[in-house]
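The complex appears here minus one protein chain, its other protein chains still in place.
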Amino acid sequence: MKLSEFIRPSSLAEARKTLRALGPKGMVLAGGTALHFMPGKTPVTAVDITGLGLSYIKQKGDYFSIGAATPLSDIQRYRGPRWAMHEICRRISTHQIRNVSTIGGNICRVFPWADLPVVLLAMDARMVVYSGKDKEIPADEYFSSQPARLFRDGDLLTAVKIPVLKAHHGFGSVKATRNATAFSLVTIAALLELKGGVIKSARVAAGSGIPFPQRLKPVEAALAGKEAVTAVFKEAAAAAGAAARWVGGEGMSADYIRQLAEVSILDALERAAEFARGRAE
Amino acid sequence: MNRHEKAKNFKQVNHSVIKIDALQLALGKDSYVADFVPRDALTIKMLWSPHPHARIKSMDVSKAEKMPGVKAVLWYGNVPRIAHCTAGQGFPEPSPYDTFMFDKKVRFVGDRVAAVAAETEEQALAALEVIKVEYELLKPVFSLDEAMAKGAPVIHDESEAHVPIPIPYEPKKNLVAHVACEAGSFEKGLKEADFTFDQTFETPYAQHCPIEPYTSMAQIASSGRIVITTSTQVPFHCRRIVAKTLDVPVQKIRVIKPRIGGGFGCKQEVLLDDVTAMFALRTGRACLWQFNREETFRTGRTRHPFRIRLQTGVKKDGTITAINMDCINNTGAYGGHGLTVVSCAGSKVLPLYHCENIKFDGKSYYTNLPVGGAYRGFGATQAFFAMESLMDQMAEAIGMDPMKFRQINHIREGEGSPIFAALGEGREGTPMTVGSNALAECIVQGAEAIGWKKRQDWRGKTGRYRRGIGMACLMQGSSIPDIDMGAASIKINEDGSFNLLVGATDLGTGSDTVLAQIAAEELETTTDKMIVYSSDTDLTPFDVGAYASSTTYLSGEAVRKAAADAKRQILATGAEMLGVLVEEVHCEDATVQNKDGSKKVSYSDIANYALYQKNQYQIIGTASHITKKSPPPFAAHFAEIEVDTWTGFIRVLNYVSTIDCGTAVNPTLAEGQTEGGTLNGISYALTEEYLFQNGRMMNASFADYHIYSMRDRPPLQTILVPSYEETGPFGAKSVSEICINGPAPVFGNAIYNATGARLNEFPFTPEKVLKAIQAVEKK
Partner (left out) sequence: MTKGTHTVSFTLNGEKQTFDTRPDEKLLTLLRREGYRGTKYGCGQGTCGACTVLLDGRATYACLLYAMQAEGRSVRTIESVGTFDNPGEFQKELVAAGAVQCGYCIPGMVMSATALMETEKDFEDEIVKEYMDGNLCRCTGYEKIWVALRKVLDRQAAEGNKPAAKKTSSKGAKNEQA
């Protein structure tokens, strides 16, 4: 991606106005690391939004609110009641990337390897989009297709709201990679609500290894109302094959990725269950 | 650290002297080629072939030449057509002359098409865009089978392709090299065996991944000569080959190697310098060419993939009765190093174990794929995977512990092997008996460190996570006897310091420091008195360069001899100053003194006397050295791994590298070489691979080609086991290549020990491992 101009708006409204005027010739710039993956010979104008106070992590009642321009390393470092975002953030790319890459940058234009959409889907997060005023979009709707569609008119993502996990709720994620900092072969995130050892509700999402992050509804269905034990998790994981279109990666076959996903689902569910039972932090 | 008896009194050698350039590099001072580029240097960019095999029907560079900032364009139409080889080897090279600066044919995705030199990178890239090329696509060859097939497309059909020495070369069959030998009779030996084995192994592509990409800069000096400052392992070969390809006399060229950011063999190649020099000549300007990371992966040299068919026979008592190694390497689109790498697969592996009947056949073939070059290990790495995998299987067949099986069979001190004489590099080898050999001790210490005693058979193992322990024994060589030469000169200064001038090439290995230690030891002074200047074809004596693990053993001995020469002069002048006979004095602690020390004169005094005062002359020692043998370093590697039998993922729990390199001239640096080479071998075995689509390497970045970071590294333990090599400087042998040979066979054996799954190819991707485990479980 080539840049021909660099603008630094001083307010959200000004940023939106500038982006609307630039149209396809404008590009939101937070960390800028994603630009490296975007081809394009026609130069664009970078609209730098890092000066708009969008870098924060706050807890307000039932929600954590993370500013869209918050670097991943801040999310990795943050600790709050039943906070679980650090688990995936510490696995994304390298230290230098995490210092610059933002949560907004990871979810406004979703690449197939993106991990955060998977986590946010499982957590039932809500994305705050500014279009003159704020609108909250639940994750299922936000990630129903390429979120870039929401930002064509200069609208901006300003925050991500993540529910504070209640008691008996647990979160677990697994990211399978060849090396510690490599792109994911498959990423699984699971949120379980337990009551008396039984799964009251489940949200299970997958990314990488499939063309686009999504929830695995057949897996969720196989968990609902059942005991939170390994045998149940295994059977539910076996429903993953039919739940999504698994794709090969890194020279490995689609069939292998599916097998890997099934094991990863099992592992993520075990972690989520342990979290829900209160044994993990 | 254990010292060998004979090394106990060394004062400089066998001590971990601080690396001479360490602080300069840690401070980020100007050290590498790109740090010395003049502000007005032109930037060179190359148009690379998008096709694996094609003829260039026509090319029009006229528009490019007129683009803003463009100072010159090079293509086949305006450069000399001179067949040569890019491999950095001694002349005449044991490699085909099958390369032209620019050709009318492209032979792999990443081959040269045309190049531009412009004021800025942007302008150079813009000019590349407007070069018009019309290709006639040809059927490509992507595998050994395709290359060897009857009627296969001929990759090198040009009339000029030839070999400069009488070795087999049949480009019409895509055959680059063929070398074969037999000692005893394999067929007879096989009949004597109680168990026979016949397995085929495949080893993959890999790239060296030096953190500094290929970088070369050329300038025209005020004298009109061409000065090339380049990230190279072979400055003298570079000078000769550039002179040839530019069709100018060697005298016109000076090659300087500053600090370089790693090589590992990929820079034992003249891959950029001919073009850089030609642009400097054409434009009169300084010209810089630096590969980006993608180019380094695609166009840079690689490790030769091998197919190795290994047949062996073993008797119940553990005698190996027969070995037949039939190996073929894929040398890619150009043939440099093809012969020598396939020869080393045999010469560096087959002598390791006693066997009366050894047969070897090695071939090298062209394909339309990235080009194999020199890579640390050089064929031995690939062949040890086969050999050490079969060693374990032979042991199991006869019910013997695989460690014991190796212990009873490996070569001992004083023994030879028919392979040493039979397999050279392009010519006959050199017969040799092994001098120093501490392999037995390496095995014992390594086994202790890994906890070999706790190793259990896979058949009792259950559960998702299973652990296994594996081992391998290794050897390599030290220099290429009778072929390679290194030289040094050393002169004294007023303060008792010395200028040590060596052609030998420090890649970051620390050879400048090691050579300084050797000189200081010989001269009875301290390493910090050495000012080392290396690898400048105008100022330093000749050296073949850094490869074949020769710097310590070969260049080191040249340095020692040069220092001894200077020492003779120092003694003579010291004696003259003291008014005694030279027989009455010796050197000690940077002085010349008589037996009881009552008469003493310092090196500084001697230098002042000789430079200024009486019978003035420059005390300077010069020497050259050729080796007469290639004494193998020995190593035993061990690892414990944990296999996730549900996903095929492998976790390395512990890795032990033992090494016998004779006297470790600098133990810390020797450890560093071992640690680095071992980790490289580990990722080579587990995570590195070239993924292709129609001959195009698709994962040309560190994001997609996986080498380890600090977060991945498993616990590594390095144990230096001293021996003393009488033919090496102060007992030294080589250290840098052997360590990379261990991990692939060690893990192959460990995976088997954990799961019963035997894999004959790597990298051991999770899918391959899982498939193999599932196949075992089905039985």
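We just call them A and B in the order they show up, numbering each chain from 1.
As a working rule, a contact is a pair of C-beta atoms (placed from the backbone, for glycine too) under 8 Å apart; a residue touches a chain by one contact, two chains touch by 3 or more.
Since we're looking at a predicted model, the values are computed, not measured.
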Hidden partner chain, touching residue among B:Pro52, B:Gly510 or B:Gly748 = B:Gly510
Key: Among B:Ala34, B:Ala421 or B:Ala564, the residue in touch with the chain that has been omitted   = B:Ala34
Residue of A:Asp48, A:Glu235 or A:Glu274 touching the missing chain in the full complex = A:Asp48
Query = Any idea which of A:Arg8, A:Lys135, A:Lys200 or A:Arg277 touches the chain not displayed?
reply = A:Arg8
Ask   = On chain B, what residues meet the omitted chain?
value = 16, 18-19, 21-32, 34-35, 69, 119-120, 122-123, 208-213, 259-262, 264, 290, 292-293, 507-510, 666, 668-669, 671-672, 675-680, 701-703, 707-711, 713, 716, 718
Remark   = Residue positions on chain A contacting the omitted chain are 2-6, 8, 29, 32-33, 36, 43, 45-46, 48, 50, 55-61, 66-67, 70-71, 73-78, 80-81, 90, 93-97, 99-100, 180-181
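Keep this in mind: only the chains that are shown with their structure count from here on.
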Ask   = Hey, which residues of chain B end up touching chain A in the complex?
value = 646-649, 687, 689, 691, 699, 703-704, 706-709, 711-712, 765-767, 770-771
Key: Interfacial residue positions of chain A with respect to chain B in the complex   = 94, 176, 178-183, 250-253, 256, 259-260, 263-264
